[in-house]
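Before I ask anything, let me first share the structure, which is written out below as structure tokens.
The complex appears here minus one protein chain, its other protein chains still in place.
Chain lettering (A and B) follows the sequence in which the chains are written, and residue indices restart at 1 in each chain.
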């Protein structure tokens, strides 16, 4: 068990259909987070929402081109999160997408299974 | 890109089946947030939970009247969130529903697509 009382919770609010180089932005972000050895990343899909463009998206509408809101949550220590925010910045610029990124303080306790 | 290091993350924990004037409370809240020009809102649906009434709701039970927990996440600057909390208060009172509202500090970075 490791405790870090000065960690950060990074949350990225984007759309499911946002693409970069033909691939989903959320996949690109999660794979990059793993590549850089961040402690973990979780992608959550919303059922309704609006963001930078203020269009309402909802799972109730029977449209083919759904663009439901996604939240990607990433937890790690301050300096790793700060470096990752720079990468996120480049992804937003490259993909030319709108979205929100929030950074919150959090105390983090990390458990590692001894074997499984 | 706009950075606001004094922003707030508002989260509203309610039930999927909560209604106000015949409409889902979560829809009413999201539409109100957009109407007031808040930066974004995302509704997430849980698979299990309990809230103010402490009844356990779970997607495992094959009941017709599911009431899965929802979380609505809204991010914006302090004064806009404070005003929106008053609106949420009135919605909770009007609908006579139980629930939790949490307000956290967050640094927010907002990206706007230049065209799309």
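The criterion applied here is as follows: a residue touches a chain if its C-beta (ideal position, glycine included) is under 8 Å from a C-beta of that chain, and two chains touch if they have at least 3 such contacts.
It should be emphasised that the depicted structure is a prediction, and the values quoted were computed from it without experimental measurement.
From the options B:31, B:85 or B:112, the residue with contact to the unseen chain in the full assembly is B:85.
The chain not shown here touches chain B at positions 13, 44-54, 56, 69, 71, 85, 89, 92, 96-105. Contacts to the hidden chain, counted on chain A, fall at residues 1, 7, 9, 26-27, 30-31, 33-34, 37, 39-45, 70, 73, 75, 104-116.
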